[in-house]
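Okay, handing you the structure first.
Missing here: one protein chain of the complex. Every other protein chain is in place.
In this document, chain identifiers A and B correspond to the written order of the chains, with residue numbering beginning at 1 in each.
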Amino acid sequence: MLRYIAYRCVVALFLVWVVVTSVFLLLHLIPGDPAELLLSQGSIAADPAAVEALRERMGLNEPLWQQYLDHLGGVLTGDLGASFRDGAPVIEQIATRLPRTLEVIVAAALIATSIGVPLGTYAAIHANSFADNVISFFASAALSTPVFVVGTVVILIFAQQLRILPAGGFVPFSEDPLGHIQLLLLPAGTVALSLLAVITRMSRASVLEVLQRDYVRTARAKGIVRKRILRRHVVRNALIPVLTILGLEMGTLIGGTVLVEFVFNWPGLSGYLVAAVDARDYPEVVGIVMTISILFVFLNLVIDVINAALDPRISLVRR
Amino acid sequence: MTDAPLVITENLGRNFPTRQGLMGRARDVWAVRDVTLSVSKGETLGVVGESGCGKSTLGRMMMGLDIPTTGKITFDGRNLAHMPGPERRRLARRMQMVFQDPFGSLDPRRSVGAQVADGLRIHGIVPDQNIKEEVRRLIEQVGLSADAAMRRPHEFSGGQRQRIAVARALATRPEFIVADEPVSALDVSIQAQVVNLLMDLREELDLAMLFISHDLHVVRHLCNRIVVMYLGRIVEEGPVAKVFGTPAHPYTRALLESTPSLHPRNEALGDRVLPGELPSPVNPPSGCPFRTRCPIAEPECAQAVPPLTGPTDTWRAACIKAGPLKHSWNQ
Partner (left out) sequence: MNKAHRKLILPGVIVFFITALVFLAPILPLADVREMSIPSRFAGPSASHWLGQDEFGRDVLARLIWGGRASLFIAVGSALAAAVIGTALGLLGGFFRGVVEVLTVRASEVILCLPLLLLALLVVAILGAGTWPLIIALTILYTPNYARVVYSATLQVRSLDYVTAQTAMGAHPMQILARTVLPNIMPPLLVQMSLVIASALVIESGLSFLGLGVVPPTPSWGLMIRAARGAMEQQPLLLIWPSLALAGTIFTFNLLCDRLQSVLDPRGITGGGAFWLRKNQRKTVENERVAEPSTDALLLVEDLSIVLGREGRDTELVRGVSFKVMPGETRAIVGESGSGKTLSGLALNGLLPDVLSINGGRALFSTREGAQVDLTRLDEDAFRSLRGREVSMVFQDAAAALNPVLRIGEQVGEAIRAHKEIDDAALDERIISLLRQVGLPDPERRVRSYPHELSGGQRQRAMIAVAVANEPRLLIADEPTTALDPTIQAQILDLFKTLMADTSGMGLIFVTHDLAVVSEIADRVTVMYAGEVVEEGPVADVFERPRHPYTAALIASVPEGDADRLIAIPGTVPTPKDLPPGCRFAPRCAHAIDACTTHSPEAEHPSLDRRTRCIRWKDVT
């Protein structure tokens, strides 16, 4: 088991390196001078002297390999450069905002799994019944509604019409715990909705498949009670592919937070990215993309390890 | 039968190295080792052995579908192993294969006729305008009605599909056919149809055939010569009557004894059961591969792999205590 985790960590580190390198290459090999792009406003050309100064400041005049090494070194020491807009170190912004984004993701994942797995299992057992059709329809509908639409509609309903929850904003947990949770509810619920749909559908499909397996028949042939068959044989095995899907969905989930933070004015990392892209603040964009990618790789690592614990067949020689 | 064998393998070996863990060293796993045999025109060579003995890998290598790690395969005097692609594809006309799974061996999306015609087109066997006629002839040759050509594989039963697979193999007018468990997936009553078909074709077309099977009854019925394999190596080779009548190798004897029969022998089943299981090819026993399960093993067996020598020139066994033993199976 430890060996497996170590192996996955090595792979994760490699992926992070790939991400860092590709982000670097993407920024430097694409035609167009970032400095010039940054300083020009619409059709007005930038002042060449100012461009040159900025190039110098950004280190763009050094050879590419030198820039690459500096960049790698920066990443390793936690120095992601300073923001163009206000000159503040990017890493500080990330440090304050990352926990807020994580909070939304974790809350959403918890809500979605704790409701989705039982719901999907129920639908599978009662496949083709009325209840199953209702669950499946709502899952498909939730899956088909983009997260920003859900968010906006949710604000319309809960904040504007019913006026029971705030439309958006943020207070630190330490200042106002209740207010914090009230503010968290809508964004987390919005992100959770589409994930809930995915997990429900996946659990349904997975349980349906496991129900056809010979070992479930064997369990019945042993004469053990339904509850135990369901728990030990059906759900246990059905969870394995569901978790794998959860890992793949992390990308959508993180992408979802970008939009949700924007919609609800939640000052997390993802929403900040939108502002950085809008302002073409490259150090910020690179820093945030990298952080989120590392987070993504890390979350997948966690899921893989849980999966390995559930499935003894997973071994080092996979792939 | 012509004098020179059509296909000859010499010290054929195939290694599938597997890596254990990320940093682990690759370990050799020999699926086939030191296999030397030959097949002549009009002859059917049966390869028997349990799963994992390397018989399918051997068949694939003899078809040129897998590249041997060691040794060479000569087809009509030409070495198959290091042949460039185009030449190998031309040579493909003269050797064909019939597979085990009647459901996987035909493309579900193309009509039966189109698939039989592939070989005709690729090698230009008959002029384009005669292809239809030739396909009809082939399909009728394997005992199906000519309108089968228009239909898709899913409309046929397992036995019929296997006939179609045979027709497809015959299309290029091959001289050598590798049949890898062609009847194992079929019901007994259907199995007999296909076995009869293969026997007829062998007579009619003077085919050389490598018949791979784990069913000793079928092999004995169909083949002239037998090769018995265990853990990648040949343990006994010889004419059917000798190998099955008076097996020289203890594994051959065990295999024959453990095969159920319609006419139960007098001894109790328990006395005929071979203990233990096939050793892992990752970690084969030293010396004779069979010694861990052999009822007559001696300390000497662990010393070296016994050479394949035998009672006669055409009948050989790899056992230091080899000796023909009268066996009740083939009274």
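Rule of thumb we're sticking to: a contact is a pair of C-beta atoms (placed from the backbone, for glycine too) under 8 Å apart; a residue touches a chain by one contact, two chains touch by 3 or more.
Just so it is clear, the structure is predicted and the values come from calculations on it, not from any experiment.
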Shown chains touched by the chain that is not drawn here: A, B
Residue among B:57, B:96, B:224 or B:246 touching the omitted chain: B:96
Residue of B:119, B:238, B:284 or B:306 touching the missing chain in the full complex: B:119
Residue among A:80, A:135 or A:258 that touches the chain left out of view: A:258
Residue among B:172, B:224 or B:246 touching the omitted chain: B:172
Sites on subunit A contacted by the missing partner chain, in the whole complex: 15, 18-19, 22-23, 26-27, 30, 32, 124-129, 132, 140-141, 143-149, 152-153, 155-156, 160, 205, 208-209, 211-215, 217-226, 228-230, 232-233, 236-237, 240, 250-252, 254-256, 258-259, 262-263, 273-274, 277-278, 280, 282, 285, 289, 292-293, 296-297, 310-313
Hidden partner interface residues of subunit B, rising order: 50-51, 63, 65, 88-93, 95-97, 99-101, 104-110, 115, 118-119, 122-123, 157, 159-160, 165, 168, 172, 187-193, 195-196, 199, 214, 216-218, 220-222, 254-255, 257-264, 269-270, 272-275, 277-278
